[in-house]
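Pasting a structure below so you can have a look.
One chain of protein is taken out of this complex; the other chains stay put.
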Amino acid sequence: MIRYLLGRLGRLIAVLLFASALVFSAVYLAPGSPIGVLSGGRTLTPEQVQQLTEQYHLDDPLPVRYWAWLSGVLHGDFGQSVISRESVSTLIADRAGTTFLLVLYATVMIVVIGLSLGVFAALKGGKSDTAVVMGTGAMAAVPSFVAATVLVSLFAVRLAWFPVFGDGAGAGIVSQLWHLTLPAVALALAAMGVSARVTRTSVQQEQDNEFVHIARNRGLPSALVLRRHILRNALIPVTTAVGITVAGLIAGTVVVEQAFALNGLGTLLIQSVQAHDFAAVQAVTLILVTSFVVVNTLVDMTHPLLDPRLQRWQSA
Amino acid sequence: MSPMLEIRRLGVTLRVDGVQRTILRSVSLDIGAGESVGLVGESGSGKSMTARAVTSMLPKGAQTSGEIRFEGTQLATMDRAALAEHRRTAVSLIPQDPRAAINPVHTIGDFLTEPLRVVHGLTADEAVRRAVSSLKDVGIEDGPRRLEQYPHELSGGLLQRVMICAALLSGSRLIVADEPTTALDVTTQSEVMAILSELQISRQLSLLFITHDLELAAAVCDRIAVMYAGEIVEMQAARSLEDAPLHPYTRGLFLARPSIDMAVYPLPAIPGRALSAYDTATGCAFADRCSFAQAECMRDHPPLQMHSDALVRCLRVDAVAAASIPSGGGHDV
Partner (left out) sequence: MTTTLTLPGPSWTRRLSHRVARLGGSMLAASGFLVFLALVALFAPLLAPHDPNETDLSAVFEGVSTSHPMGTDELGRDTASRIIWATRVSLAAPLLVIVFATLIGMAIALFTAWRGGRFDSVCTGALDIMLGFPGILLAILAVAFFGVGLAAPVIALTIAYSPYYARLTRTVAKREIAQSYVAALTQLGYGGVRASLLHIAPNILPFAIAQSAVLFAYATVDLAAISFLGLGVQPPTADWGSMVAVGQSGVLQGYPLPAICAGVMIVLTVMALNVVGEGIADRATRRTR
């Protein structure tokens, strides 16, 4: 068990190192000199050039530069934004909350609605099942920005039930949730469709297991059998699929925040890309990728907890 | 005294690839209290389906005809509560693959004690105590440790003993063992069979033992029924079946067994392949593989008839009984 955890941790670190190396080296892969890239084509004063050279250790060999950057990052120092002169970490700290809340909100929707739909379809069967299959098929095909467009046009513009823009930060948690509802739905819609499908297939398969029949024959009440022998076993593939979709939310948040003009990490990323503010681009990309990988790893680590066969204990 | 289990003209059809296929033609069988009956046949003979019918585990879409009576009451007439009670306490199944029968994500202890706690209302401690003592009965001494383990940590033989234990704990009067040792190696096989047989005799339980191994059935059972193509073709006391098999199929099965002290060249196999019920045409199902077959065998479907103390489904039984078991072509090793 310990060996498994260490293995997963090792893999996590390897991926993060790879990702950080990639993000870091992008500056040097881009056409033009590093100074040109970092300045975004702007003309700089000699002092600014000197500062950038020092900050990025441009006179030092590559591994030194990478290490300098990485150690800075691990201390929370992402450098300075060329545009706003603020430290990038401040920019990030301001916006991380909104992104985090949005992703959390969407995750709750996926788990509650997606899983319930899947279980309902698998247990009911018949016409309800067909309806859910078709519905989730349509849901899974709707990209978040298309969902955003439809939702805004229907619920915000026409019906005015929800605000169009803004994240309601600073006006209390209720206002925040109200502002984030449409974005969360847009973000979660496709993932809800996928999770519902996976749950449905999983429950259907577990229903047919011989030990389920035997459990019923032994007199166990159906609610108990459902809970402990069907759903409990279906959890394993379901958590994998939900984990993958939730990790995908982290990338999807970039699109949704842009669509709803939310003040989050995603919009910061896009703004920085368009403004050629590379320190910020590197920092935000690194944070998003790290979150993505961490979520995947956490989900992977739940597997042995759910399935004893993966625990690799020595059998007697 | 009425038999514990009475099966009368049981017929089962299954939907296979959109067509209703007959798996069991008309099976009639009695098992008395404390009696062990073997049901022997090859794949496709319908023996497993009979087991499932008795334990109410027929697959979806199966249609049945005929009746099954348990301790005098017809299963079909029981109301839901009575049927549930019947399944819970009267009959237990020892399946062919114990790994498929136990949920892999819960412990052995959970498997054994769950019905005790949930259905019979025992406390966790009482249930554990009962389980540990029951495990001793099947030869598992370190009960408390085993209860904490998961199914994948136990060997096939141990798992079968756990299944037997579960059957004992439920207080079943009839145990249906569906090829319980087919997946086990020979040494483990004899261990498990010994335990099962011993418990059956000491507790006066009835046993329906399904197998393809004629010798094993003869060793364990009081009576043996041989099945072919969805119906019983011979039923005799185990001892007399070994001495004098009356149906050509049973004879063929005995003759085809390689013997350890006699070499026979070539090994007399039954020509052709075993049929399922839905493959058969008019007349006797075994006719086109039978060396005793005559014109009437191709035409008329033989009924199950008494012949001395046996039941045989053969129009030519007198000729078969008169023929001696050939020993020519063999020599002592």
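The chains carry the letters A and B, assigned in the order they are written, with residues numbered from 1 in each.
Note that in this section contacts are C-beta pairs under 8 Å (C-beta built on N, C-alpha and C of every residue); 3 or more make two chains touch, one makes a residue touch a chain.
All values derive from a computational prediction rather than experimental measurement.
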Missing chain -> touching shown chains A
Of A:50, A:116 or A:149, the residue that touches the missing chain is A:149
Checked against the full complex, the residue among A:69, A:105 or A:278 that touches the missing chain is A:278
In the whole complex, of A:107, A:176, A:217 or A:296, the residue touching the missing chain would be A:296
Out of A:26, A:68 or A:96, the sole contact with the unshown chain comes from A:26
Logged for chain A, residues touching the omitted partner chain are 11, 14-15, 18-19, 22-23, 26-27, 29-31, 37, 137-138, 140-146, 149-150, 152-153, 157-158, 164, 247-248, 250-252, 254-255, 258-259, 269-270, 272-274, 276, 278, 281, 285, 288-289, 292-293, 296
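In this text, only the chains that are shown with their structure count from here on.
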Residue set of chain A touching chain B in the complex reads 209-211, 213-215, 217-221, 224, 228-229, 232-233, 306-309, 313, 315-316
In their shared complex, chain A is touched by residues of chain B numbered 55-57, 84-85, 87-89, 93, 95, 97, 100-106, 114-115, 118-119, 145, 149-150, 152-154, 166, 170
